[in-house]
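A protein chain is absent from this complex, but the other protein chains hold their places.
Letters A, B and C name the chains as they come in the text, with residue numbers starting at 1 for each one.
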Amino acid sequence: MNTALVTANPQGAIGLRSIAGRVGFLPALLVLLVAGMSAVDPQFYGIINILNILRNASLLAIVACGQALVIIAGGFDLSVGAVVALASVVTAKTMAAAATAFPGNNALIIASGMAAGLGSGAVVGLVNGFCVAKLKVSGFVVTLGTMSATAGVGLMITNGIPVYGMPDIFVKGFGRAQALGLPTAVHVALVIIIVMVFAQRRTLFGRYVYAIGGNVDAAIVSGVSIQRHVVGTYVVSSMLAALTGILLTAQVGSGQASFGGDRMMLQSIAAAVIGGVSLRGGVGRIEIVAISALFLTILGNALNLLHVDSRLQPVFLGVIMVAAVALDELSRRSKARV
Amino acid sequence: MSDLELSVAAKNADRSKLAPGRWLWSAALPVALVALLLGFAAVDRGVLSPANLLNIAQQASYLALFAMAQTVVILTRGFDLALGPTVSMVSVGTALAMAGATASGHGTGSVLLAGLAAGFLLGIACGLFNGVVIALLGVNPFVATLGSYNIAIGVATTLSSGRPVQGVPAPFSQIFYGGSVFGIPAAIAITVGVGAVLHWTLTRTVFGRSLYLIGTNPRAAAVAGLPVKRILIATYVLCSGLAALGAIMMTARTGSGEPNLGGALSLQAIAGAVVGGTSLAGGRGGVGTAVLGALFITILSNGMNLTRIDGYVQMVVLGAIVIVGVLLDRLRLERRQ
Amino acid sequence: MDVEIDPKPAEPLLRLRGISKRFTGVRALDRVDLDVRAGELHVLFGENGAGKSTLINVVSGTFPPDEGTFHFGDEEIHHLTPQRARTIGISPVFQEFSLIPSLTVEENLFLGREVTHGSVLRSREMRKRARALIDELGFDLDPAQRIDDLSRAHQQMAEIAKALLGRVRLLILDEPTASLTERETGRLFELIARLKSQNVGLIYVSHRMREIRALADRVTVLRDGRHIQTLDAAGSTDGELVELMTGRRIDLLFPTIAHRPDKVMVDIENLTLADGSVQEVNFHARAGEITGIAGLVGCGKSELIRAVYGIEPTASGVIRIDGLPYEFPAPRQSLKRGIAYFPANRVAEGLALSRPIRENASMTVLDLPAFARYGVLRQAAERITIADIMERLQLRPPNIERSVGALSGGNRQKVMLARALTRELTVFLFDEPSVGIDVGAKLEVYQFMKRLVEAGAAVIVVSSELPEVLALSNRLYVMHHGRIAAELKGAEKTEQNVLSSFFRDHLAAEVA
Partner (left out) sequence: ETPWFPMKVYDASSGTPKPAEYTPLPKAEKPYRLCVLFPHMKDSFWVAVAYGIVKQAEAMNVNMNLYEAGGYENLPKQLSQFDDCMASGPDAIIVGAISGAGLSKKFEEAKAKGVPVVGVTNPLPPNALPAANYVDFVAMGEVTGAGLLAQTKPGDKLNIVTFPGPAGSGWAESFNEGFKKAVAKNPNAKILAEKFGDSGVAVQLQLIQDALQAYPGMNVIWGTAPTAEAAIGAVAEAGRSDLKIVSSYENQAMLDALNRGDILAFATQYPVGEGAVAIDQAVRLIEKKPVMSLVQPIAAVIDKTTVPKLQMDLVLAPASWTPVYSVKAK
């Protein structure tokens, strides 16, 4: 008897709109790009190239996942690039120090290095979270500040000089290792994406992150503790950035304050936004963000394989980025009016 | 409206009442500025020397101009990541045009004209691109301006082959850098003039009023019949136009077209605007906030340079101060009620 | 010994004493007392800004009172938080929704009280319970739908359902019917009766006298943040209540409007909207009369006038304004042609809250030479004009430089109405004109419309409050499923007729 009252509203319209709104056409665009590249250049689907793409996409995806989480909660994390660098040098320095203190004890050396790297990320995340949640300064400004400060600390530690002295096993057995035919970074990224997707869909934390980003006031009156979860998003974001820093360190074999930087920060936000995360908060899904990271990586790879002049590459990148999002936006608009 | 919204709304200026102590708080940032200056002066007397004060004013005038450009778009809830690369592109374009005009034997007047025209055209083109993509295609400002960020970098390095472009005629630098109005150096004079006009535009014109209304509630502005899209496009054009002016002034300062002139300017300009009290949520800020923020950052780094604080420590201090500045601003607004 | 059996009423469920709450510059509550008994519906009555919502917020733990004591059941409560309030059984339905637009109905119902295993959500369990609750309430809601895909009415249902999840001892309803139509309102009233019989205490806020009459056991009148009187509903008249509320005598009747239908100003032929919410509608409105549109939730009545104004895309059909075809409606064009629209959701679509009243009132006229020449504002003229208009509309407090966000609902509506007086207009489209505003302000709005019509304007009123459209309109359209179901004139214009058009095919379905 209730259903008889359902209105003139065409349910179909909502269905289509939700699909357009929730998946976007990024996956389609990705398929198109992959198909096009495979047709044009057989190098593209060479196994080594694919592994390169996957590894680089993984590194970006890990940072972008954390970034996405912060943006979904209504924030912004500009400090991720700097954290990548800080974690790299802290990890390398710690391992070098541990290696001289406990020579040969590789497990201890590696564990202490990774703990220090992740710890440095956690500290930056906590500072960000504290300033945003407790002092109520906007996330953009806080992370703009910590970006500068973190980069400064990273450089203070190293003076910009690469840090060596990590155990070989860390580089060969972790950074450059492959398992099941895939580089370590890919495995790590897959685990993180799965965990994050699960967290987003099935845990209180994920639910509250959506709620806070969707409407803070409503979340407050519904009894959601805002501060804890906001701090949580920044800590997760920073720790994922730190993890990326560690993976890069392991891969390259040295701790570098030049890792990350503005570029990584901009790319991670771009990946999140192109992956359908709304800068207004409350909307976005990790798996699409991961796809978007893959899309951006392949795009860069494609421009290189197609021998596009490296000075002109940014122009193509910019145009394609804008076009992709504009098309997505337009398709969503027209579908909403079926 | 919920009471929570009310409390948010109530944070905003309510000009009807003047509570005691409000003046003090509304002056929080200027007071902090003076305190900062005096603090540095205690370490090094040179900070307060007339030469250095003029130096600060001159440096701040460039940043203030860029912060004003950002403020205009931030008022409408946007921002312009492409501002820095726009500056680079305009610098290269201006220099190339002037070098070209000189080479083809034109007189000084037409050489300068060619440079200015090329610079502003490039700036306006960039602004149009941003505006059209954001207002008509509905792409969010972050992606749109990140796109034009990349494009402008590509254009700047391609046009210049990555090298500084020589051949900027001396009169150009003399006018836009060396010149002075009533003894005030050109950069300061231009910024003050532009700031005054912009302030007037923001407070006294339909366009300015529309910016605040759109930034506060874009939906309501559209329903009330404001031409939101047109205004947004104009806003981005204005922003890039101001950036182009800044780029021209900086090109005069360097005496060459620099393909990497604006590398780090986008975020610095946003920081300048925001530290001064412009709200990223839109609808709050103005020329005053931009100038205040620019002064704050300039005084800080000048002071740290003169008091010999190490480069990396400066980065840490600057980061902390940006947060503290905005925190002060928030407290000021809360205290104001 | 003299044994008197004193039928002493049970200890009240909620006992507030001397509650004060001060916001900067305003004393929102000034030593207010309130008792709510179990099984009673207690109405809070007062003008816009009297402090009703503030009191409710104190009761539901959103913010702490500055002073006063708070007893719930047998306990004295200190430091109440929203979470704590819910666990002890205080459940608020807020005036402005506490819903997350990007989450589904079900996710919203359980927000803050999720069923979990560790911290992993148990979605199936929650879905089952959400379904059961919605079925029990008899709401037409799909728990899997996103809030931002719902109409306001459906959002209101979700909000109510959210409050009723779990054990409720005190239910607080802040203007719950403001965006419900008759049918949902009926459902809600049944529900209220059921809750009362289960000994749940209710606090109810409404500006609709009819509801207060129908539901209230006791009424507490607030004025300017002060407790004026608590009285038994049965022993008081409407006039009495309104007099207590405003401190003056107000005639509660709808104004008599002299309709003098003239030429057709708005003529719609076969209009279908792009989203299908309005289909093949024929409609016209004349100058000199009020044309009403009534209909169930989601029937497309709002969309119809929004399309005329140019904020809903049309698919086919013709709109004529004053005889001339109006091809691509857009707000700016509409205003130029003399059409004004007053949105139902003033916060989202009407006002820029942190800007001054003056700027909000003049928002629609910045293109006129009286307000701006060559793009330069004439601020002195603006100030004088708007101050004058706001004085005529009796803005309280009469200061046009305050930000609109600091105003009560009724005064915000006045700011919207001011726009009608700033430029030459001939067609006025009102969407839920009296939603959320107090009795006094409502009458002022009705008077306002009366003046407009009598001056020869064409006024179209879309409303979910049936008595309102019935009383105001000269002709009344009833919409159903996006189509016009009936056009009622003169004596046909009865509540019975409207309701039967609402449910015509519903009844037909039941017969079949």
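Criterion: a contact is a pair of C-beta atoms (placed from the backbone, for glycine too) under 8 Å apart; a residue touches a chain by one contact, two chains touch by 3 or more.
Quick caveat, the model's predicted, so the values are computed rather than measured.
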| item | value |
| --- | --- |
| In the full complex, displayed partners of the excluded chain | A, B |
| Among B:Leu83, B:Leu265, B:Val291 or B:Val322, the residue in touch with the chain that has been omitted | B:Leu265 |
| Residue, one of A:Val31, A:Ile161 or A:Leu330, that touches the chain absent here | A:Ile161 |
| Those residues of chain A which, in the complete complex, touch the missing chain | 43-44, 46, 48-49, 52, 56, 155, 159-162, 164, 176, 248, 251-254, 256-261, 263, 300-301, 304-305, 307, 310-311 |
| Touch residues of chain B, complete complex, unshown partner | 44, 46, 49, 51-52, 55, 58-59, 62, 88, 153, 156-157, 160-166, 173, 177, 250, 252-256, 258-265, 298, 301-302, 305-306, 308, 310-312, 315 |
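Heads up, the rule we're going with is that only the chains that are shown with their structure count from here on.
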| item | value |
| --- | --- |
| Shared interface positions of chain C, touching two or more other chains | 62, 94 |
| Sequence positions of chain B contacting 2 or more other chains | 2, 4-5 |
| Chain A residues touching chain C - in the complex, by the definition given at the top | 2-10, 13-14, 17-18, 201-205, 207, 210-211, 213-215, 217-225, 282-283, 336-338 |
| In the complex with chain A, residue positions of chain C that touch it | 60, 62, 81-83, 85-86, 92, 94, 97-103, 107, 111-114, 116, 119-121, 123, 138-140, 145-146, 149, 162, 183, 274-277, 279, 296-300, 313, 481-483, 506, 509 |
| Of chain C, residues touching chain B in the complex | 23-25, 53-54, 57, 62-63, 94-96, 309, 311, 330-332, 334-335, 341, 343, 347-356, 359, 363-364, 366-367, 372, 375-377, 379, 399, 401-406, 409, 412, 419 |
